[in-house]
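Scroll down for the structure; my scribbles are underneath it.
Shown here: the complex without one of its protein chains, the others still in place.
Here is chain A:
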Amino acid sequence: MASEKRVVFRSAWLPWVLVAPQAAVIGAFFFWPAAQALLQSFQQSDAFGTSTEWVGLENFQRLFADDTYVASFKTTAVFSVLVAGLGLSLSLLLAVFADRVVRGALVYRTLLIWPYAVAPAVAGVLWLFMFAPSIGIVSYALRAFGIDWNHLLNSEHAMTLIVLAAVWKQISYNFLFFLAGLQSIPRSLIEAAAIDGARPWRRFWTIQFPLLSPTTFFLFVINVVYAFFDTFAIVDAATQGGPGKDTAILVYKVYYDGFKALDLGGSAAQSVVLMGIVIALTVIQFRFVEKKVSY
């Protein structure tokens, strides 16, 4: 039955026509800018682009000669692991709970999806206000517990702040996919396990979690890409990479050097490096992690 349903294109040109719009979009919004970035990374130009000089690999050499740039790899690694790890586990927990709720389920779900509508910069400012050393309500409460919150000078506090803001912002997205994944698991499977005497914890680990693995893998990739590329607005609004350079993740420096300091060559070189890292990570994920995923 299934094989009869398969569609076969007999025409030579129709598939190309059907693929063309998507190819055009990818070409215009991915390959063209990526090629531009690659080209600019070998150049050095003044801000107005009136004089452009070919400098070869100098932009890259300068980057890796800069200790603070090399140090920001570690910052980025810590940040991404925390954001992806915390983001995935928290939203899975929330999705499992929301899946069990019967009464008022819609309200809970709406509330959980809400943060996704907030722009990253707004999210950054929101958390910044709550944790502002002198006026924030959270830092005020923390003082009652004897914690002197100061993300302006304490690196751990600053890292905690941007991780919280980045995770909070991404939780809704993860939550949506986890909830949809959980709801697509046949009820009969879980009910059968319950009749056999499996407790909720066991039902989750032996039935639901394995069946969620494709969703989890997809979200893992998305979250890593999110932590690498989409978080500069949060950093800019909350800590500006400080104190020192302790929260200056790689993408923040790309943004800062390119858009604020107008160093296009240096910024392009960094974005090429970042692109390389993400391509490498994606390859690793699909070659090694995906083997553990059962579709």
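The criterion applied here is as follows: contacts are C-beta pairs under 8 Å (C-beta built on N, C-alpha and C of every residue); 3 or more make two chains touch, one makes a residue touch a chain; residues count from 1.
Here is the rule we go by: contacts and distances are computed from a predicted model.
Peer 1: UniProt name of the unshown chain, from "ImmA/IrrE family metallo-endopeptidase", "Lipid-transfer protein", "Sarcosine oxidase subunit beta" or "sn-glycerol-3-phosphate-binding periplasmic protein UgpB"?
Peer 2: Cross-referencing UniProt, the chain left out corresponds to "sn-glycerol-3-phosphate-binding periplasmic protein UgpB".
Peer 1: Among A:F48, A:F145, A:W201 or A:F288, choose the residue that contacts the chain missing from this document, as touch is defined above.
Peer 2: Answering carefully, the residue with contact to the hidden chain is A:F48.
Peer 1: For the chain not shown, which residue from A:F218, A:F259 or A:F286 touches it across the whole complex?
Peer 2: Within the whole complex, the residue contacting the unshown chain is A:F259.
Peer 1: Footprint of the hidden chain on chain A, which residues?
Peer 2: Given the touch definition above, chain A has residues 44-51, 53, 62, 66, 68, 133-135, 152-154, 240-245, 256-257, 259-263 touching the missing chain.
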